[in-house]
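Note that this complex is displayed minus one protein chain, with the remaining chains in position.
Chain lettering (A, B and C) follows the sequence in which the chains are written, and residue indices restart at 1 in each chain.
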Amino acid sequence: MRREIPIAICFLAGIFYTLELFIPHRQVLSIFETVRQWAQILIAFAYVLAIANILRVNFHAIQKNQRDWPYKVVLIVSLFFMITLGIFFGGIGEGTIFDWVYYHAQYPLQSTMFALLAFFIASAAFRAFRIRTLEAALLAVTAVLVMIGRVPVGEELWNNFPDFTEWIMNVPQLAGKRAIMIGAALGAISTALKVLTGLERTYLGGE
Amino acid sequence: MDLGTIIWNTIALFLTVCIFSFLYKDNPFYKFAEHLVVGVSAGYFAIILFYNGFVPKVWIPVTTRGEWWYLLPAILGVMTWTRFSKKWAWISRFSIAFYMGIAVGVALPLEMQQRVVKQLHATMLPVHFMDIQGFWNLLIILGVLCGLVYFFFSVEHKGAVGGAARLGIWILMIGFGAGFGLTVMGRISLLADRIQFMREWYLMVTQALWGA
Amino acid sequence: MDFYNRLMNLDRRWVYLVVGIAVIIPVLNPFRVPVFVTQEVRSIYDFVESLEPGDIMFLAIDYDPQAMAEVHPMARAIMRQCFAKDVKLIISALSQNGPGMAEQLISEVAREFGKKSGIDYCYLGYKPYFGLVILAMGQNFRIPFPEDYYGVPLDSLPMMRDVRNYDDVKGVVDISSGNITDAWIIYGNGRYDVKLAIGVTGVMTANYYPYLASGQIFGLMGGLKGASEYEALSKQGDRAIKMMSIQTTAHIVIVLFIVAGNIGYFMSRKKNKK
Partner (left out) sequence: MKVISFIRVLFFFLYFLLIASPLSFAQEDLSQSWFNPHRVNMLIFLIFFFAIIIYFIDRAKKGKSLFIRRIAGLDAIEEAVGRATEMGKPVLFIPGIEDIDQIQTVAAMIILGNVAKMVAAYDTPLFVPICRPMVVPVAEERVKEGYASAGRPDAYNRDNVRYISDEQFAYAAGVQGIMLRDRPAANLMFGSFFAESLMLAETGFLTGAIQVAGTANIHQLPFFVVACDYTIIGEELFASSAYLSKEPKLLGSLKGSDLTKAIIIGILALGAILETLGITQFTRWFFIE
């Protein structure tokens, strides 16, 4: 009961949506779309689990006076701060305080995190692009050639440099990408098939 | 320039610097910013899901239009909450299974279409020696074939299979190198963008303090 | 530790510092890197230059805001070049998240040149299913777009009075970050023989050279580099050029680090062998 019904639900929903690609009937498609919306609603509810998890983990850390616990207070306060702003201070439209906080706190924090990658990509390249083996050589040399080919220096060195980098992108890079893509898709499909048929039921957890 | 804008932008600048300080080493400012971004973004998503998921898709249809069937997904959603109880936790599996089923069903044919059949179609290229492209086509086809051989799991990589697999891994390495080199540009743009922001803040503040 | 070993195991923070400086300097003191103009970009510029005042060109702004950094400068430069020459524009935005961004750009450039909607340009806006829209516009612009973006019927716009379909425009420049480009090539050029040029993001560029060779498109701008070439030719704006200088210094620095790391590696290995 506790296992068979979920597997049956998964199987039926899966078959139903696999067929979607083959049925062009308008009314049927609109049913598909409605039910797909349900999944989004489901996530909105499941988010309560996520919030509960955050609160539990961080409250425990504060309770036990774990190292860095004052920062956990910052985390929880900022979480409730955003929720309070969103619900009691005019919603989320343009010009609300919620919007301002997003643009002047969350956005700069996130985009600066993203910008750190410029440094990380440089340090990773410096450290890892050592020509130790043939594979490493291919990796490093291609990366350097493409980097040079993307900026005017390449043309300064050799007229056809941009064409050469394009060739790299168009021939060897393309071939490698396709091989990975086809292989990975087959792996994904067979895993999906096992989930659908209930052979793979890890997502349901243990008894 | 009004005071509000300056204050908000100064906050943004402070947070930007906090994150950048991580490059030197982990420090209290970075820790503060890190916990802040986690907390704020979790709260942000809660509110976004509330206004975009719950209100228009459940609350309004049910209360104003009487479309009761929108309660069905809401019930499925509430069922996930049974995880708070040890005894009833198994009920949450119904929702997870429903969600998985839809996801897997959508993904199955699309993976086949986009990543297998379309790629196959694009790789069946004519090989000839009239121009250089015909020869490159041969290289592409051989590259894909060798790459695929690398992903054979049930044969030992020895002999001809081993040779092809080795060639395959070389092709993959060239592809990875190219991917790495190509990404540098985008990441540098992001950094330039943040530095540009800091510069604009500096100009704004100096202008506000001492005039143009 | 000897010099080579130290070079090989350089603290990452030195790498960070140098990369930071390599980006900050060109941001604060922009300098110009040499821009090599390729034929495929020049032919777009030459085409726009060849238009007479009063001619109509079609500009398709088909990218999402995420791709702005790379392709926005292209759209801006072409628009400015057209308005400077009093060439009229019909503009569409067939990418889902693009119309608002396109509107901003249009109103900004139009204000700068004192151009009026309906007289000097016509902004059609967005309709879903770009393939069908492009096909329908081949019959008549009014089929997918009875009204322009601002809700004004096309028939009441002075510049659209005698304009029916692609036959009445001199050419189409499509700037895109996705597969809308393919639709323009297959439907626009393939079905209606539209004179077509494209601007695409860096990653996409390589895929479209075959169309250039076969003559299906007459020009091609690829990524930030293509944008900087166009800016240099048309002398309209310098955002992409500035960005190119930042990219150049940063790329050189990273490549030098890789080379230095390898020198350190090989020299210290040589010593160890002795």
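Throughout what follows, a residue touches a chain if its C-beta (ideal position, glycine included) is under 8 Å from a C-beta of that chain, and two chains touch if they have at least 3 such contacts.
Quantities reported herein were computed from a predicted structural model and do not represent experimental measurements.
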Missing chain: touched chains present in the view: A, B
Sole contact to the chain not displayed, among B:V17, B:I141, B:L167 or B:V205: B:I141
Hidden partner interface residues of subunit B, rising order: 22, 26, 31, 33-35, 37-38, 40-42, 44-45, 80, 83, 92, 96, 99-100, 102-104, 107-109, 111-113, 116-118, 120-121, 123-128, 137, 141, 144-145, 148-149, 151-157, 172-173, 176-177, 179-180, 183
Missing-partner contacts on subunit A, residue numbers: 18, 21-26, 28, 39, 43, 46-47, 49-50, 53-54, 56-57, 60-61, 67-68, 106, 109-111, 113-114, 116-117, 120-121, 123-125, 127-129, 139, 143, 177, 180-184, 186-195, 197, 199-200, 202-206
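Definition applied: only the chains that are shown with their structure count from here on.
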Identity of the chain that, by mean CA position, is farthest from subunit C: A
Geometric centre distance via CA averages, subunit B-subunit A, whole Å: 3
Rounded Å distance, subunit B centre to subunit C centre (Cα mean): 24
Rounded Å distance, subunit A centre to subunit C centre (Cα mean): 27
In subunit A, residues with contacts to at least two other chains: 118-119, 121, 125, 140, 143-144, 147, 150, 169-170
Per-residue multi-chain contacts in subunit C, two or more chains: 16, 20, 23, 202, 247, 250-251, 254
Subunit C contact footprint on subunit B (complex, rising order): 23-24, 133, 182, 184-185, 188-189, 191-193, 195-196, 199
Residue ranges of subunit A touching subunit C (in the complex, touch as defined): 118-119, 121-123, 125-127, 129-132, 140, 143-144, 147-148, 150-153, 155-156, 162, 166, 169-170
Subunit B-facing residues of subunit C, complex: 13, 16, 20, 23-24, 27-28, 69, 202-203, 210, 223-224, 243, 246-247, 250-251, 254
